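Every protein chain but one is kept in place in this view of the complex.
And now, chain A:
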Amino acid sequence: MSQGLARSTLTHLERLEAESIHIIREVVAEAENPVMLYSVGKDSAVMLHLARKAFYPAPPPFPLLHVDTTWKFRAMYELRDKMAELSGMDLLVYHNPEAQERGINPFDHGALHTDMWKTEGLKQALDKYGFDAAFGGARRDEEKSRAKERIFSFRTASHGWDPKNQRPELWNLYNAKKAKGESIRVFPISNWTELDVWQYIHLNDIPIVPLYFAEERPTVERDGMLLMVDDDRFPLREGETPVMRSIRFRTLGCYPLTGAVESSAKTLPEVIQETLLTTTSERQGRAIDKDAGGAGMEVKKQQGYF
């Protein structure tokens, strides 16, 4: 960010940055055992960068936790390991042992895949390490039910979310008090929009997964989505042959569940340009929100999905 110059009013990105850093520091000061959920996406990238800023010159005093499904894009695993090293933080990778044992995968198990690897996996990981506060990269602009989410979101000992029983948040005073067994999910970038995230990555040169940029990649078209054949676990249906297309991704998740868009945007400004001109909202690329009608995300949250 700009240095030194005397100025009167902070830009919106400077205010957002300051607010997020403030939130991250409050959690570290008041929680006993915080962790940062790191999903390797662009929002995680920004959140990690903010954490590094908050505690510089020290590394952030908490570990990164990746609740892995084993079905992420290969490029995501590469960046994940690189960023853990760069930030000087411990990286914890958690796999739900039951999902692993039963061979749960997105091709054969549909919604169960997300439920077991992600929802259950997250609960198990938090319980295993006894984390009482977990940072997540969710934003209020992503989806309707998120617009009402608090920055500090309380979860019962069984990780349930009760939208009717959330604490009021006034000024920048956050109440991190909780009973034994309860935990908090904290969303430091709640007030950022997708455009803010992109712009911040651009201004701060934050490393992101190359899949966000267009490149020729092997793809198949299936159920109205453009899927990338990232490894040989991708079971091709009859008549399907991977076709090379110039594609990129607007969001990153499990590769068999994440739809690509055809694109020629190879630089960040081009990606931002395309994002602004496009007319399909961000989470549309993911299958998860469409379950249970329009209220999909809300139901998932009550069950403990982040």
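Basically, contacts are C-beta pairs under 8 Å (C-beta built on N, C-alpha and C of every residue); 3 or more make two chains touch, one makes a residue touch a chain; residues count from 1.
Note that in this section contacts and distances are computed from a predicted model.
Trainee: Under which of the names "Multifunctional fusion protein", "Pyruvate dehydrogenase E1 component alpha subunit", "ABC transporter ATP-binding protein" or "ATP synthase epsilon chain" is the non-displayed chain listed in UniProt?
Mentor: Missing chain, UniProt protein name: "Multifunctional fusion protein".
Trainee: Touch as defined at the start, partner being the missing chain; which of A:11, A:158 or A:264 qualifies?
Mentor: With A:11, A:158 or A:264 as choices, the missing chain is touched by A:11.
Trainee: Using the document's contact rule, name the residues of chain A that touch the chain not shown here.
Mentor: Its contact residues with the unshown chain are 1, 3-19, 21-22, 25-26, 28-29, 52-59, 140-141, 144-145, 147-148, 163, 166-173, 175, 177-179, 190-191, 193, 195-196, 199, 202-203, 269-270, 272-273, 276-281, 284, 294-295, 298.
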